[in-house]
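Data block below; observations after.
Excluded from the complex is one protein chain; the other protein chains are retained at their positions.
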Amino acid sequence: MQVNGEFRPLIVAFCCNWCSYAGADLAGTNRLNYPADVKIIRVPCSCRVNPMFVLRAFQRGADGVILCGCHPGDCHYTSGNYFTRRRMTLLFSMLDYFGIEKERTRVEWVSAAEGAKFAKTMNEFVEAVTKLGENKRLEDLRCKK
Amino acid sequence: MQEVIDTAKRLLSDGTVNRVAGWKAGEFPYDVTPAVFTTVEEIDNGFIYNDFCAPNLSKYLIKESHKEGKILVFLKPCDTYSFNQLLKEHRILRENVYIVGVPCTGKVDIGTVRAMGIKGITDMESDGENVTIHTLYGDKVVPKTETLGDKCRTCKSKKHVIYDELIGEDGEVNNDGARFELVEKLEKMTPDERFEFWRGELSKCIRCNACRNVCPACSCENCVFDNPGSGIQQRAATDSFEENMFHLIRSFHVAGRCTDCGECTRVCPQNIPLHLINRKYIKDINVFYGEYQAGEDVMSRAPLNAYTFTDCEPGIVYERGGNE
Partner (left out) sequence: MMFRLPINELDGFFAKIAAGRRLYLPVDQNDGTSAFAEWSEGTKMSENLNTLRSAKSFFFPQVTNLCDFNVKDKEIEVIDNRADSEDFAVFGVRGCDARAFTILDKVFLVDPIDSYYATRREHGVIITLACTMPEEHCFCNVFGIDATSPEGDVTTWKTDSYLYLNANTEKGEAFIAGIKDILEECAADEVEAQRAKTKEIMAKLPFANVSTEYFEKNTLLDIFNSEKWEKLSEACIACGTCTFVCPTCQCYDIKDFDTGHGVKRYRTWDSCMYADFTKMAAANSRNSQMQRFRQRFMHKLVYFPDNNNGEFGCVGCGRCLTRCPISMNIVKVIKTFGEE
């Protein structure tokens, strides 16, 4: 998206309800800055994120997609994030295989106590995606305005 | 192969089975159709097993094994992996199936022969070494190895992993890794080259669903791509996104369950090398989570249904790099 002649990426962040969403909250209450380009979607568990969600986000105009969940071992549902880990590893590897920039996708484990890590992760990710520019390889022209 | 026909007749006559799933001769020696035979006469009038019987019969057993009585099915080594995988997923009733393993030395693919520029093919014979091709414009003899389809050129196994009876000697699993050569070649390209490669291939897709419908791993009663409520039932090669999305999601749905039977590539009317997508998943699973061959057994957990505490992080994808 171009804002005042400057490219601003649209980032979709899937955050698990129990750790990362609370982590984002903590970043907020601690008044830690992270770019407003990040749109958070709360999911019950990072494991809820199906590869279709990631692709759909890109289709609908996202320039980067990040998944945040509890640290391995801390999943509210015991093992959800272990499955996420395998799935996203394979999905990201496949996106890379299709020639889609791997820096556009990321998984980070953020606990409810890690507000600072949440803000830092988002800052870094936004910066990385800004460098890549607009998502051209997984875009859907029909969805462009 | 006479032995195969004799076995079919014997098991049908002695009442072991009441139907036989096999291959039926077509208009030409190479256009065989899967078929179910119920009488010895029917078998005499069209059952064949030769170097052109490529179709994998295991998926038909989802329907057939739920019918009355026992069915005899002939499975080639690679087909037995598909059968096992379906068994593992409780899609086939084992007690209603009698499996006879048939030997296979690779199947001639008519698409490969046509791609050589051979036109007007009216007849083909294979003696196991060479294929004699009769055409409207003269005859040609080609070594059989050159006529094999993608699925057979890098055969993963000549061993039957499940059977009740075997015809001929059982073979060995082939672990030379040759089937990943093209995947590795793609991995070594730059992302731009890979993107161009897949755009070129996938833009040919006409969304006919042949790959999905033939795939033994795609056995859902109602596919997500046929579900109007899913929001992705567009069924149109409307946009590069749709083409990418369909193949990304379809291959992901069979990741860890795909036995690499190669039927998707064989049936693709647009000749898209779809097996290269599935093989990438197989290769990644082997590298990240240890060697795994879907369909090798009926007990082990599929890689995406399992985890260990020490699995690699998704970030490994960036670290691997080396192909920028």
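Note that the chains are named A and B in the order they appear, and that numbering of residues resets to 1 at the start of each chain.
FYI, contacts are C-beta pairs under 8 Å (C-beta built on N, C-alpha and C of every residue); 3 or more make two chains touch, one makes a residue touch a chain.
Predicted, not measured: the structure shown is a model, and the values here were computed from it.
> Would you indicate which residue among B:121, B:162, B:202 or B:304 is in contact with the undisplayed chain?
Residue touching the chain left out of view: B:121.
> By the contact criterion defined above, which parts of chain B meet the unshown chain? Give residue numbers in ascending order.
Within chain B, the residues touching the omitted chain are 26-28, 31-36, 55, 59-60, 110, 114-117, 119-122, 135-137, 200, 204, 206, 208-210, 212-214, 226, 228, 234-238, 263, 266-267, 269-271.
> Applying the definition given at the start, please give the residues of chain A touching the unseen chain.
60-61, 142-143, 145
Operating definition for what follows: only the chains that are shown with their structure count from here on.
> Distance-wise, how many Å sit between the C-alpha centres of chain A and chain B, to the nearest whole number?
Those two chain centres are 36 Å apart.
> Using the touch definition up top, name the residues of chain A that touch chain B in the complex.
Answer in residue numbers: 51-52, 55, 58-59, 72-73, 79, 82-83, 85-103, 106-107, 137-142.
> Which residues of chain B touch chain A in their complex?
Residue list for chain B touching chain A: 186-187, 191-199, 224, 232, 238-242, 244-245, 248-249, 251-252, 255, 277, 280-281, 284-285, 288-289, 303-304, 306-309, 311-318.
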